[in-house]
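Input: a single structure, listed below in structure tokens.
Every protein chain but one is kept in place in this view of the complex.
Up next is chain A:
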């Protein structure tokens, strides 16, 4: 199939960028979106041009690296999927496809489609952990946890830190990400001991990084490749407000 690409090209964080047109003629509908970019980069390199820089790693939907804003949506037209899980059969022959990097103050562009998502790392470093040495792996049933709670924690723990929630949100808010990270620990006994201080610190770091506030549009959850539920944002709000009122940190 033929694809007309408009790809954001930007030399570095300080340079001005622009959308550049590329035409690809021999694209298989069975290719993934990233493989289509591999073909493009091959052609560019053969011509002696600079290939398009884009993030990717696992190419199977688990690492969260493949950040691309495709035809006006984070990770493209498919829901519940990353860019690497998107296939060219989702497009029609001759389609024009616009590809931009995630846009957020907290995610500055490094080059072309690559953005710096270390703001997420700093949010997790501020409290997204359990601060005891857990040693070697324990027996799986040492701490009995009811099935429904284990499921709830797992649903939140699925977050792969891709940043699609921020990219899709009109406020570039990181609430779904932070909520997932707070929630998966807050519902489990191992995480409960530090749940107050965790919520306070992670929200403070989220604000310091320059993410927007939550307007509850629900865009994040729709575009999240793991379909993380808005229930977790409500839990984050409860955890944070409860912590502010009751915690020891004055």
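One rule holds in what follows: a contact is a pair of C-beta atoms (placed from the backbone, for glycine too) under 8 Å apart; a residue touches a chain by one contact, two chains touch by 3 or more; residues count from 1.
Heads up, the rule we're going with is that contacts and distances are computed from a predicted model.
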item	value
Listed names "NADH-quinone oxidoreductase subunit E", "Succinate dehydrogenase cytochrome b subunit", "Transport permease protein" or "Urea ABC transporter ATP-binding protein UrtD", with the criterion being the UniProt name of the chain not displayed	"Succinate dehydrogenase cytochrome b subunit"
Candidates A:125, A:143 or A:215 - the one touching the absent chain	A:215
Contact with the hidden chain (one of A:98, A:130 or A:197)	A:98
Hidden partner chain, residues of chain A it touches	8, 19, 69, 71-73, 77, 98, 100, 103-106, 168, 170-173, 203-204, 206-207, 210-219, 222-223, 230-231, 233-241, 244, 249-250
